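Every protein chain except one is present and positioned as in the full complex.
Residue numbering begins at 1 within each chain, and the chains themselves are lettered A, B and C in the order written.
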Amino acid sequence: MLIPCPHCGLRPSEEFVPKGLAEAPRPALGGRAKPDGPAWQNYLHLRDNVADHSHEYFHHALGCRSWIVVHRHTLTHEVTGATMAADFWKADKPAKGAKDAKSPTAETAEDGQ
Amino acid sequence: MADQYGFWRLLAEGLRGHTGWKPAWRDPEPKAEYDVIIIGGGGHGLSTAYYLAKNHGITNVAVLEKGYLGGGNVGRNTTIVRSNYLHTGNVLFYEKSLQLWEGLSNDLGYNVMFSPRSIINVFHSDSARDADTRRGNQMILHGADAVLLNREGIRREAPLVDVDNPRFPVYGGLKQTRAGSARHDAVAWGFARGADRRGVDLIQNCEVTGIDVRNGCVVGVQTNRGPIRAKKVGMAVAGNTSRVGKLAGLPLPIESHVLQAFVSEGLKPMLHNVITFGAGHFYISQSDKGGLVFGASLDGYNSYAQRGNLPRVEHVMEAAVSFVPAVSKVRMLRSWGGVMDMSPDGSPIIDKTPIEGLYLNAGWCYGGFKATPGSGWCFSHLIANDSPNHHIEQMRLDRFETGYVIDELGAGAQHNLH
Amino acid sequence: MTASLPQPMRLREGGLINRNRPLTFTFDRRVYQGYEGDSLASALLASGVKLFGRSFKYHRPRGVFSAGPEEPSALVEIDQGKAERDPNHRAPMVELYDGLETFSQNHIGPLGLDLMEANDLISRFLPAGFYYKTFFFGGLQAWYRFYEPIIRRAAGLGRPPMEADPHHYDKIYTFADTLVVGGGIAGLTTALSLARAGQSVLVCDERDRVGGAALWQGERFDGQSGAAYGDHLVAEIEAAGGRVLPRTTVFGVYDGGIYGALERCQDHLAKADRRVHTARMKYHRIQADRVVYATGAIERSVGFMGNDRPGVMLASAGHAYLGRYGVRVGQQPTIFTTNDGGYAVAAALAATGADVTLLDARADSRLEAEGVRVLRGVHATKAHGRMGLHRVDYGGAQSGSLTTDALLVAGGWNPAVHLTSHTNDRRQSKPVYDADLRAFLPPELVDSEAASGSVTGALGTADCLASAAAAAAKFGGAALDTPAVDEAVAVSAPKELWAVPGAGQAAFLDLQNDATVKDVGLAAQEGFRSVEHMKRYTTLGMATDQGKTSNVNGLALLAAATGREISAVGTTTFRPPYTPVPMGAFAGHHRQRDYEPFRYSPVYDWAEANGATFVEAGLWMRPSWYTQAGEADWLESAVRETRATRDQLGITDVSTLGKIDIQGPDAAEFLNRLYTNGWKSLPVGKARYGLMLREDGFVFDDGTTSRLAECHFYMTTTTAKAAAVMAHMEFVHQSAWPDLQVAFASVTDQWGGLALAGPKSRDCLAALFPELDVSNDGMPFMGVIETTWKGHTARLFRISFSGELAYEVAVPADVFDAFWREAMAAGAQWDITPYGLEALNILRIEKGHVTGGELDGRVSMDDVGLRKMVSTKKDFVGKAMSRRTAFSDPDRVKMIGLVATEADERIIGGGIVFDSKDGPFDHTTMLGYVTSVAAFSPLKDRSIALAFIKNAADYHGRTLYVVSHVHNRAIIEVTAESPHFYDPKNEKVTG
Partner (left out) sequence: MDQSVIRSPLGPSWTPGHYGTVATGDDGSAEAGIRALHTPGLLLVEIAALPGKGEAMRAAVKKGLKLDLGDGSPAASLPNAVCSGPDRCLLTGFDLAAVKAAVGDLGLAVDQSSGRVRLSIDGADVPGLLAKSCPLDLAKWPVGMSQASHFLHIGCTWYRRSETGFDLYIGRSFARSAAEWLIESAAEFGVEILVPDA
């Protein structure tokens, strides 16, 4: 499998460490406020886990060390794009499966090299 | 019963050209309604149906299988059977299951080839030895068996293991003598035949596409072969738990991941026991047919595909030739994958759901083959009595909210780390 | 050289062998001869050998069935010796070399008189799945001790190697624009077209010579032979910048355009010619944008009685032995065909002067072959000859019996579609049945895939070339001139004939696993109607050849038996590898010692030279203890090291700790979020102990972090968790707080670190840094000083893991060895003693400091008595989840210290704690368990331990019992106390 790291371009999957589905945003730390249990339960444990296009965290651990969110189909393993984790929750989440103009895909990553 | 298996029957059939064998199970049309529907004709679904009939006298049962019986993980796993767990929540259950394995062939009248050839868990450091000592002690306190081996013990019991590996020298191992392996297909087929003969309808090529819930109670299911009504529905769909759960609107703490397995060409006896390596997350045994059956950990990414990729293959082989160097020249014959229902603590869930009459059996990760008889025993009890027996008291669905997790590895709430 | 040995079946001329280079080899210790260019199979056939081996289940005598990788029967062992021997080589794929030693396998006694052949006599009692139906008499023990060992000994084919593999293997990353799998005429043609269009093309072919079927079929291309035309194409491809790799099997297709291939580099060479530094095999991990499947087709047989007899083989095999190797497989051969293809081999054999009869299953065929007697509407019904075929019976339009010494079966062609469906989830489809061609064709291909040649179902050479052009066109290939093909081979789709009428138990489908026509019927009868059920029940297609010649017949017969269309039954799943791959090939260099790289501390060499015994810790090699002359065991050394440290001065290497340099205006805020305690108030020049939780609220890691400047921190982690902590920090920074103004870098390798511990550590430090004030005032507990040593930065930390007055000093790793030696010299006056992990462990247990044994991923802050580390003023990672019910359950086990009552008894790590020595010992009565043990504590003059037990606070001062059932139910009496055995008031470290 090849993963399009937004920084490095297309790279073999063995350079990455996957962490699991990126479905719910990570709840913010609440300062002195009482932390929000259900949000954390949702973030840490519960998953839609679809057999479809999905978003997953990968760490380019043997590479540039970016955390990225990979857009991938869990049944076909087709990779349609990737976003820096730093940007993923900021912007509007790209629609699942849609080729993401901002991120290199299997085709565009190559050109970037 | 007339259609019994056994030596004399085989002899008699041999003499008359095997014309007398009956189908191992019927191929019935689904009825309009059942007392209990079990979704999933894998090991757990079939054993649940078997014990519902045998232990609880509930025979108006259908097992709905979307493909062919036993085509899921029960038919594609590395067949290790053991109860060498650390936590009470697990040992109590897996030890019950191991006890059932010991009498299973005779109980089913079907040779499931359970072979107590022992499992040896090799460790590579003093701290790992202490952890395994604790585990061994816990096992014994829960009624299981365990033996601590030193290096010499490993040399004696598993001579092909590279005890002097300069990278990860072997310090010793924890052995469970009663553990072993079984023939995967025979387990599915034995339970299927047993359930069928007790009146259970096994319905293949029948995919559940909806779960009908009225006023918080389950009333039946939709399938590609039409709707079927039921008073109770049990889910035992392993890697497809989230998809089926969604049909009932259940949010579940499950991710699906692929695990690969491998078999070598058939060879004359080479390895006696099942061996697992702490440092390499690698396990290997030899099947009755002579193939070395082995595997390691998940590919790591989320997947519903029953196949994996080369990085994990390489990793597995690196571990294999490092720990059992003689296998280097042995050729890998076939590799495949199965879809695992990974829970956040690596332990299973057998529980009621918030929907009345809907029961959940899930989260087996890659350890549910050994659970097959135990799971059916306990799940059928839960379905029949609406309350868990003591073997599964801790396998609750709400434990992630409460924090009573059963984390064998101590890896924390990340599904793919277990 | 030995005098020429007879090769009765070798023709005087023909074939692609080098008759000027005879080669000598052995089979079952008998000496034979062949020629350069021969395979083991062709050379043995040339020498008149028919019997090659025994089948898996019934031990039936078997010969060669094919001339390629699909071979199910002629499997041999190569070389002898526990390390060298290599079983299950397919004789047609073994290239002959001088001195090759081969052995038949799977028999007891000589190959001709196998005692296990008894199985064949009782085969009627051993149908498919017989073992499921019996062997339970006597229960589990009877099965395990009696029946199963018999089955195991009978099962398996070759004898496994029993020692480490002496060869080495390489993994190669290989890239191409387009990968062409298969170097037959079709693959080469497509490849040339693409290479000329400027693509980087890689052709892999698993045979020793590319050319495929054209090497033996006899057709001519623009007047050239197939071999010559193939060579021409190769030269042109290479001239256009392409690469052609022979002896390279593409064994698997993986996601994202990744392909696995195995190149055999040495096995074909005589031993003396093998190059020492070249790998035996190279495993290519190929990455290609596009792929062309040009894998050809594999012939299939027909089910009839005795169709496994030595001498019965595929027609294409007989043709290949003739065309490629100049071997005539029979003098009086019979061809049994279901299609036009059989005529070509019949004619070719007749042309050599053989007496050829052809049985054409089709009554309506009009074809003739020169010099061949043709019987139409006739099929073989039974082949005779246990050790070698001598007669065949036929039936149908007429019946009779023929004397014959070879029976060549042409049952039709199965396109080699295996690779085209390895990633079948991608397009959700399996191979598709074409009822006209009576063959399964590749499923619909995606944009990056094309198929070329007979794999597409194309029959004749001209059709193959047309499909080759179409495949090239799909990828923008350049136009080529098509050669004029003089087809030697008539082709047609076969008549539908999977097994002849009346075929039964001795009519074989899977020749290796002995699955018969009757077994398929039995499976259907017993309800195993799914093709996957049939496969598993009969084991058809599960042998080393994966059913390359048998699967399609089996599933077609299942379709017939269950009244379904073949397309409705479908194939079983094709899986990698296409042909078996040695496990060592995947591992490459990563084996045994090089399984993972070692990490070396900068003072590794010093430690090694000074008696250290090392232990692996997170890839590092760390000294466990340093043996001195006269010391009997590790404990003696470790206790000496511990005493020296407590009494005088110890030194230990802490270079392996994870170290992270953190800078930026938000650095303190970042730490505040990561750690449970507060960091904003930490003054510059001070260190603080910190505890991190995982997001699920359990303890993750601990360590000290120092403030070097207002916006500059230096964090340390445990050795084991260094990588995980770094990844965690990157995760929360990048995914949760990307705007936080902080940057960090791992500096683990930059710094070498040592700890000086013991009453004289201050003196030693002063000696090393005479210009510094390291007094208690100048450098108080948790003080940090940045200075230089010989011009190199040095960081001094007053922190203690041992519980002694202690300092850690970090200097750049490049100079650490020199610094360490200087510290040794400076400390000599106080007998400075290097200590390893064992002593470190005793010291820290005496002090009650936790490590991985305690922080096992399941404990809370409370469990390890670190509640005081939690700030209530702020939120931090893990806080929310650490408030779950279970965390405040009064039944949770908490840390406590244990001291053995008897001086000579050792507490056992992993032992279980009870409050009674009389039992009952079970999980309801257990209090907890032991995590870390000091086999001997000089402080207590006996063994001590850290443990976790319920209601820990209530047990201080009470007698408890550590029980280890796995140590012969050992029971050790202990007294519980605070885990802080040593200097609980911290006077030593702060004084």
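One rule holds for everything that comes next: a residue touches a chain if its C-beta (ideal position, glycine included) is under 8 Å from a C-beta of that chain, and two chains touch if they have at least 3 such contacts.
Predicted, not measured: the structure shown is a model, and the values here were computed from it.
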{"item": "Among shown chains, those touching the left-out chain", "value": "A, C"}
{"item": "Of C:793, C:901, C:951 or C:986, the one touching the omitted chain in the full complex", "value": "C:793"}
{"item": "Which of C:446, C:743, C:828 or C:903 contacts the chain that the document leaves out", "value": "C:743"}
{"item": "Absent-chain contact - pick from C:200, C:613, C:871 or C:901", "value": "C:200"}
{"item": "Residue among C:355, C:487, C:647 or C:817 that touches the chain left out of view", "value": "C:817"}
{"item": "Among A:11, A:45 or A:72, residue touching the chain not depicted", "value": "A:11"}
{"item": "Chain C residues touching the omitted chain (full complex)", "value": "170-175, 200, 275, 277-279, 285, 287, 588-590, 594, 596-602, 605, 620, 661, 663-665, 711, 738-745, 747-752, 790-793, 812-819"}
{"item": "Positions on chain A where the hidden chain makes contact", "value": "7-8, 11-12, 14-15, 60-66, 84, 86, 110, 113"}
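By our rule, only the chains that are shown with their structure count from here on.
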{"item": "Separation of chain A from chain B, taking each centre as the mean of its C-alpha atoms, in whole Å", "value": "31"}
{"item": "Whole-Å separation of chain centres (CA-atom averages), chain A against chain C", "value": "28"}
{"item": "Contacts with 2+ other chains: residues of chain B", "value": "305, 309, 314, 344, 401, 413"}
{"item": "Multi-chain contact sites of chain A, meaning residues that touch two or more partners", "value": "1, 12-13, 17, 19, 37, 44, 75-77"}
{"item": "Touching residues on chain A, where the partner in the complex is chain B", "value": "1, 12-14, 17-21, 37, 41, 44-51, 54, 56, 58, 72, 74-77"}
{"item": "Residues on chain C engaged by chain B in the complex (per definition of touch)", "value": "56, 83, 86-88, 122, 124-125, 127, 130-137, 139-140, 143-144, 148, 151-153, 155-165, 167, 171, 252, 254-255, 258, 260, 285, 422-423, 425, 518, 522, 525-530, 532-533, 536-537, 539, 543-544, 546, 573, 575-577, 580-588, 590-596, 598, 615-617, 694-698, 700, 852-853, 856-858, 881, 884-887, 889, 908-912, 921-923, 926, 929-933, 963-967"}
{"item": "Complex interface listing, chain A residues touching chain C", "value": "1-2, 12-13, 17, 19, 26-33, 35-37, 40, 44, 57, 59, 61, 65-67, 75-79, 84-90, 106"}
